[in-house]
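For this depiction, one protein chain was excluded, whereas all remaining protein chains were kept in their positions.
The block that comes next holds subunit A.
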Amino acid sequence: MSRSHEPIFWGLFGAGGMVAALILPIFIVITGLLYPLGIIPAELLAYDRIFAFASSWWGALILLVVICFPLWLSLHRLYHCLHDFKIHAGVRTQTVFYGIAYTATIASIVLVLVL
């Protein structure tokens, strides 16, 4: 009987679920509704302001949390959906799915650090 390594991915999936449920909607409302409809003034989201936000350590942290955890959430969910669609994926597919999330996580960390 072998122990599953699922707890790692389930943990990331859970964290992603929290972010997707609690924080992402706020981002969507701001960037998808309030900003395009002109309800909040355009200057608030001006390039230099956003750049300053992304360059601060706390801004970078927020961006990382908002980008990375939902990635793990969605790739974990998609991976399990394959099984539900009777595509019985093996370790290779698992590696591809979690690999995407992993690569994107590393890429975001690097990009955020460069900023």
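The rule we apply is simple: contacts are C-beta pairs under 8 Å (C-beta built on N, C-alpha and C of every residue); 3 or more make two chains touch, one makes a residue touch a chain; residues count from 1.
One rule holds in what follows: contacts and distances are computed from a predicted model.
Q: From the names "Branched-chain amino acid ABC transporter permease", "Cytochrome P450", "Cell division ATP-binding protein FtsE" or "Fumarate reductase iron-sulfur subunit", which one matches the UniProt record for the unseen chain?
A: Missing chain, UniProt protein name: "Fumarate reductase iron-sulfur subunit".
Q: What subunit A residues would touch the chain not displayed?
A: Subunit A touches the missing chain through residues 1-8, 10-11, 80, 83-84, 86.
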